[in-house]
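The other protein chains are all here in position, but one chain of the complex has been omitted.
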Amino acid sequence: MSGTEARLARVRGRALPRSHNARTIAALAANPGCARRAIMDAAGVDKQRIAAYTGYPAPFGQSRFALARGTAFEAQVKASGAAGLLTLLREHLDLPIPEAHYDDLNDVGGNTDLTVRYAATRQKLATAVTSAADAGTMFDHPLLRLEVGGRHAFLEPDLIAFQLRGRFHVVEIKSFAVIDGQADGDKVAQAAIQSAVYVLALRQALAGHGVAPETVADETILVCPKDFSSQPAATSVDVRKQLTVLRRQLSRIARIDDLLGQLPPGLTLDLDPDGAGVPQRKPAGLAAAIRAIDARYAPECLNTCEMCFLCRDEARGTTARLGRAAREELGGVEDVPAVLRLARGEHRPEEEGDLAEAAALLRSAAALRAEILGEAV
Amino acid sequence: MGEPVVELERRIAALRTALRMAALAGEKEQARALRAELRAAERAWDDLLAEDEAGAGAERPAGTAESPAGTGEGARVTERPGALMPLREQVHEALSLLTVPAAPRLLAAVHEAFFASSFPTARVTSLKRDEERSFRLAPYARPYYICAALAADRLAPSRGLLAVSTWPAERRMIGSLSPRVDFLVSAIRVADAIGRLPAGSLPADRLLRRFAANIPGVPVHSATVDLRMVVQAAQAELEVHQAADSRVRRAAARRVRELDDVQQLFGARFGEERVSG
Amino acid sequence: MTSTAELAEDATRQILTSLGAAERGVVVDSPPGAGKSTLVVRAAAGLAESGEPVMVIAQTNEQVDDLTDRLASAHPDLAVGRLAAGGYLPAPRLAGHEKVTVATKAADLEQCAVVLGTAHKWATVSGDLRWPWAIVDEAYQMRSDLLLRVAERFDRALFVGDPGQLDPFSTVDTDRWAGLTWDPMQSAVAVLLRHNPDIAVRTLPVSWRLPASAAPAVSEAFYPFTGFTAATGAGDRRLELLARPLGRNGLDQAVDMAAGAGWALCELPARHTVRTDREAVLACAALAERFLQRGAMSYSEQAVAGVPVTASRIAVGTAHRDQAQAVRQVLAGSGLREVVVDTANRLQGREFDIMVMLHPLSGRRDATAFHLEAGRLCVLASRHRHACVVVARAGIPELLDAHPSTEPVYLNQPVRFPDGWEANQSFLAHLSQFTVRLP
Partner (left out) sequence: MSTLISLARAVAVERELAQPIRTVRHVHLADRPLVFIPLAMAGEANAPLAAMLGDDPASARLLTVAEPRDRDQRFAFAAELAGIVLGYIENSHAPQLIVPNPAGVTFTRLLGRSTRFRRTSGEWAVPAGVPLLGRWLTFFSERYEHPASSLMVAMTGALTEHWATGQSPVEDLSLGAVLGWVDPPSGMSGAQAAAAAEDPVVCPPAGPATDPTFDNEVLEPRMLAIRTAGLTGDGRAYDRARQAFDEALATQLTPVWAMMWRAVDLLRRVPEAGHVRQRWTDDLDAVAWHAGHIGEGGPPQARRDGAVAAARRLANMERIQEMVAVQRAFDDPLVMAEYRMTGAAFAGEVVHAEPDRVDGSGRRRVLRPRVTLVTSDDVSEQISASELTSPARPSQKARVVSLTAAGDQCRVTVELKGGMGRSLTPVPGSVPAVGERVCYAMVSDSYQNPPALPAPEDTPWTHGGPPPQYTPADDEAREDWS
């Protein structure tokens, strides 16, 4: 175990490591500047659990209705050897009729062990490239692997299609609707970056077999219900941008040591479970440990990160909590009391100083509000 | 509304908050306990309301109940005579109609379409286990068993596919082209069966549409699907795949004979096939 | 440099001949200073002489006057029409050309072989006037909906523009059209190509403006797929400073660095500031002033003996209007009103000897889409013939690294390249070799 891994293990404590999945890797791009998130993810900490334990449960849960719809839609698209999907691929990418193979990689002869499935996937995909005929067309739930911050994350794309112009195409099946050719931009963005994760992983998996990266198309296929029906429709999504972002983020995680170096030695987020596995650690103590890791809170975290409520509470009284735009408009001044002191002229920084212009800006804003509302700000 | 009802509602609200925290914290045990409590409270609440209602004497004959959701599993189980038939026979009927391995969902749809009764797909998994058990106890005691289709490469049970023990082995082998071939064969069988129906039925039509939509060369936007066209189109594509597919299936069928009887019907588990091979 | 000149000439000639064969038209991508106007003038004259009347569509009156002047000077006996809005005062430089007619009604210019006007003016032309040919200048800055209003006036068209510059924008939310092939927000070229995919896209391969020191960096960061080279070689452009440094001072180091290498990055201490960062503003003004104080002389293929760099040949570029305003005030204070100070949007298409730019991300805590837009940076980095000095607070690389990439993605909407985030990274990586720290 390398020094880094040891350090990360100490941070995580006795809890089992949470391994990355496409969603968590995609989330890295949401707030890459946040050391707290980077370290907790790299260490495989169960953020959901930790946040709740410290009294700040994450604001988002999953509705069983949504889950059900998701699984039902994927099942429908993949029913009878993915007949529905095959039709889409034929129409959408004029897949030739003989290309109708369907390989189920959900298990290997009943065995669902990840390493076994990973091996089987690589073998199947590799032969698909190398052998000429009968190469296989659709690979259901192949298992891929990506190295994230020194640890392997197993990834499971919905499906990979091959032999579309001799290239692999990642197929992402999502249950949000595409209505009149357009869908929720944020959901598509999510899907796009997740697909990019798969493209990257697939390229890595095949690199070992001397397969060129371009063999995996950076154009992925998004399959969603059409309009208000449950009929599937396919759209190509160009993930070149997402790939560049992702590569950069992953290389930054690799540099996790720099972040670890800044931590107080011996810092751990261990819950200190007793014999029965019941946590004994004082929530306050845990929270203090978390606060020892720098966070970069922005309101957008509320939609993406399990730690958001803790960080938001920590950010009380800062302009960051009001949003990126507001902080910018308040002259980049860090916290609210300081803003108000400057606005009221209680604090007059010397000319040309750091705060001089911010002060001037805030004073004139305050003056205008006072003049119009007839009461001092 | 009565005092106890209000009291109950307060309690329910409190329970929900607690449950929410537990659920989010991943405290599964606690969540389960709370959930049970909550259910109890809610049932009590319902009953209280019911009493009020009964007091008010609100009666309504069963018949006037709004039509329930069609999508629910086991929908209409009780409404049709076919439901009296045991599950394994329902499955057998459907499989015999299709003549190829199929997944529970499809079998249920087929049975609903042609034998006027459907069955909960969830129960099929247990059916397969029962069949294997009874075969192990007394091999070949029954005229037929609902058994597994086997993945051609490892001869392990192919996920979710059912077959009939009396079929020739090669029909139960699943190569990478077999799902498509079997889909096309099923389409043809379904079309034929509809042709034999005295009158069209909605479920049957829905089933046919589902096939037709995924076979190239069948116009589906018209109000009715042309049976002959479905058969012809399916035949046409079938010719493209059949040779390659049966080559793989036959080869697998040869290998499967090397397995013991149970494995031949219910598949080898991971690793086993090498032992016996 | 002959080779590059020939390269450029061949490209231009091919484009001109391709017009004859073109069924619908031709698109020409032109990197900064690659002779776009020259091409427009030659194409207009060529078509006119072949007996086909031409309408020329530019985006601003400034541009129209400029093209009219060039055309009339190059072809004095060509009947040229200047279509203008009421209340337009003919630019002085047009006065000399007696074959140039100015009119507010297109009908009054029917006898002209070439008629030039702004897109907005053309959009007001009514009736069934039609031209066999149109030449659309700065077509990447023209919005699809504006093209829609003038397109019925011509049968075939030559679209010329710089794909690396700023995209058209709108003040209203335009998501509802995302993914439509006729999305009114995209550029005239984009909409044209999406409906006429077989229209040929050609490129001018050589920049006459950018020096050998700038072309590769700008090409790599902002034109990753097409690419271009400088017409002039390393030795052909020189910037010499007659006066000695006024003291060992960061400003002078920056000026010397820029004179020598063609680039300089003036780095101020890292700090989050208001937009009109006083220190940065002063630095920009001081740099412009310092070049003049040091008696900068420019030597180029055009002035082998060298000419002094005057204030009007120096520009300061910013991202925001208030920043430009602040710099202007400082320079006015030192009596340097001739130095051109403006935002990227308004500097588009202009050319100077020396460019001083305030980096859009300088002092920002968060990078917004506006600050990251590749076009904005590209405009500022590609105006100069000799040298470009970038003023920025330290810490931009970290800012870029921490930038969340969470913009919504719309289906069937072509991905815009280069990506602003990538372009910024690449450009900054290049600049870092020329860093000078202030104060």
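Note that the chains take the letters A, B and C in the order they are written out, and that residue 1 is the start of every chain.
Throughout what follows, a contact is a pair of C-beta atoms (placed from the backbone, for glycine too) under 8 Å apart; a residue touches a chain by one contact, two chains touch by 3 or more.
This is a predicted model, so every value here is computed, not measured.
The undisplayed chain touches these shown chains across the complete complex, A, B, C. Within the set C:129, C:148, C:282 or C:336, the residue that contacts the chain not displayed is C:148. Note that of C:38, C:60, C:325 or C:426, the residue touching the chain absent from this view is C:325. Note that of C:124, C:226, C:249 or C:300, the residue touching the chain absent from this view is C:124. Only one of C:44, C:135, C:180 or C:355 touches the chain withheld from this view, namely C:180. When the full complex is taken into account, the listed residue touching the unshown chain is A:66, out of A:66, A:97, A:207 or A:292. On the side of chain C, touch with the chain left out of the figure occurs at residues 24, 123-124, 126, 144-145, 147-149, 151-152, 157, 170-174, 176-177, 180-185, 188, 191-192, 195-196, 322, 325, 328-329. Residues 59-70, 175-177, 179-182, 225, 227-231, 299-300, 302-303, 317, 319, 321-323, 325-327, 329-331, 336-337, 339-340, 343, 361-362, 364-369, 372-373, 377 are the ones on chain A that touch the missing chain. Contacts to the hidden chain, counted on chain B, fall at residues 13, 16-17, 19-20, 23, 35, 38-39, 42, 46, 49-50, 53, 58-72, 74-78, 221, 223.
As a convention for this text, only the chains that are shown with their structure count from here on.
Least step count on the touch graph, chain B to chain C: 2.
Chain nearest the geometric middle of the protein is A, using mean C-alpha positions. Distance from chain C peaks, on a Cα-centroid basis, for B. Per-chain Cα centroids separate chain B from chain C by 65 Å.
Averaging C-alpha coordinates per chain places the centre of chain A 35 Å away from that of chain B. Per the touch definition, chain C reaches chain A in the complex via residues 175, 178-179, 271-274, 276-279, 363-366, 368, 398, 401-412, 414-415, 417, 419, 421-422.
For chain A in complex with chain C, the residues that touch the partner chain are 29-33, 178, 181-186, 188-189, 192, 222, 235, 237-238, 240-242, 244-245, 248, 252, 296, 298, 300, 304, 324, 327-328, 331-332, 352, 354, 356-358, 361. Interface residues of chain B facing chain A in the complex, by the touch rule stated above, are 20-21, 23-27, 102-103, 105-106, 151, 153-159, 176-180, 182-183, 186, 213-214, 216, 237, 240-241, 244, 267-271, 273.
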